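So the structure is just underneath, and the comments pick up after that.
In this view, the complex is presented without one of its protein chains, the others remaining in place.
Residue numbering begins at 1 within each chain, and the chains themselves are lettered A and B in the order written.
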Amino acid sequence: MNHLKKLLQMVPAVVALTLSAPALAGVPVPDVPQAVKGEQCVEPIDDMRRNHMKYLQHHRDDTMHRGIRTKQHSLKECLECHVPAQQPNKGSQGSEQHFCQSCHTYAGVRIDCFECHATLPEKSALFHPLVTPAMKAAKQVHTPDSATLLNRLAGNLPNGTEN
Amino acid sequence: MTEKTQPDLARREFLSQGAKAAAGLTLAPGVMLYGVAEAKPADQAVTSKVRWGMLIDTTKCASGCNACVQACNEENGLGNEKKSRAEQVPQYIRKVELREKATGRVVSMPMMCQHCENPPCADVCPTGASFKRADGVVLVDRHICIGCRYCMMACPYKARSLVHEALEDQKANNPRGKGCVEACNLCIPRVDEGGQPACVEACAAEGHKAMIFGDLNDPKSEIAQRVAKYATTQVRADLGLNPGVRYQGI
Partner (left out) sequence: MKKTLFTQIEGGKGFYGLLAAFGAVILAGLAAVYHMEHNGHWVTGMDNQIVWGLPHVFAIFLIVAASGALNVASIASVFGKKMYKPLAPMSAFLAVTLLLGGLTVLVLDLGRPDRLIVAMTYYNFKSIFAWNIILYNGFLAIVAVYLWMMLEKRMNRYSTPVGYVAFVWRLILTTGTGSIFGFLVAREAYDAALLAPMFIVMSFSFGLAIFMLVLLGSYKMTDRPLGDMVLRRLKNLLAVFVAGVLYFVLVYHVTNLYATQHHGVEAFILKDGGIFTTMFWFGQILIGSIAPLAIFFHPTLSKSRQWLGIGAVLVVLGGLAQVFVIVIGGQAYPLNLFPGYEVTSTFFDGQVNTYSPTLAEFLLGVMGLGVALAVFAVGAKALRLMPASLADDMVDPH
């Protein structure tokens, strides 16, 4: 009985030690790289942190099965803003400095997106080659260029230019 | 949450102007070209109003040429398998050389996923990863593919391949990875934005123009007019699968 009491008294100490183990053992808090484009994500930050997996999962089914290729919740578009094109992120699992992988390593949640998906943005895939600046000039079609469109997407431009 | 569609409005506007501006080109007696395929808006789901198909004229296909294969490999990032044997390397499209046993006649033609209307691969897939989209394209949803390879057993055209090793440097438009099955997807990222499959473009660029792509359900499209006018065959037509890919000259 005495032994049992002593053991039970140890429990809170053990629990406290375990919970503080990350701080004591030094698992690095992720150094999440700053996004390279835009000033704001497509959703509010706390919403994104909680729900990005739901947005991505819903959108992937929409794209695969229904052919909906809107850009707001598209994984490819995430990479466009959040991953610099020149960053040496080779490796199918992505290195620790990759925007997605850094937080996921810290949280201990394994993602397998990048076993298949490219880890870097591929800018040339963004816009269809039919729509080139020269052709637009010839037709006198006034469409904004890609940088303007992206900034609009990220909510950078003043209200007047947004539809 | 409203979805932003400005880039697509601009594109749609341009394309519809382009389509209106395109004059009817005469390709062959009675066959007119009426503009390119219009890209649907990005936020609209695909419907079965459209049925994508391909027509391959084997009489125009050159025996030594494999421009279509190279273009497909380039577009989809194939060929980066370092460890797989030749029999394990994925191929979406391949050139097939035929020789008729009774007469000696020789035919060269490309062979890829036939995008059947009743695809056996979609029937047998246990998770539904292999499926036919509403507009007729047969795809593999690699998010839910478990790599059982039953679709590879079931495909009458040997169109499917398994990725046998871990891959790097995938193309952004064609995510592919170890353990999942893949096949020709009619370059659907391109097609969804109003383009053509890479193989068709490459064949035209080479000057052979043996491959046409278009909407079989649109009576004004070149492909629909051709298949209505000239004799075309489907490979293994006796299976009743009604493939979207048709051939002339075999």
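Assume a residue touches a chain if its C-beta (ideal position, glycine included) is under 8 Å from a C-beta of that chain, and two chains touch if they have at least 3 such contacts.
Remember, it's a predicted structure, so these values are computed and weren't measured experimentally.
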Contacts of the hidden chain among displayed chains: B
Hidden-chain contact residue, picked from the options B:45, B:153, B:205 or B:228: B:153
Which residue of B:62, B:204 or B:250 touches the chain not shown here: B:250
Of B:163, B:210, B:224 or B:245, the one touching the omitted chain in the full complex: B:163
Touching residues on subunit B - with respect to the absent chain: 69, 81, 83-85, 87-91, 94-102, 107, 111, 120, 122-129, 144-150, 152-158, 160-166, 178-181, 235-236, 239, 250
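To be clear about the criterion, only the chains that are shown with their structure count from here on.
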Centroid spacing, where centroids are CA-atom means, of subunit A and subunit B in whole angstrom: 31
Complex contacts: residues of subunit A adjacent to subunit B: 43, 60-62, 64-72, 76, 79, 90-92, 112, 115-118, 120-122, 125, 127-131, 135-136, 139, 141, 143-144, 149, 152-153, 163
Complex contact set, residues of subunit B against subunit A: 1, 3-7, 10-11, 13-15, 17-18, 39-40, 42-46, 131, 133-135, 139, 141-143, 166-173, 175-178, 180, 188-190, 192-195
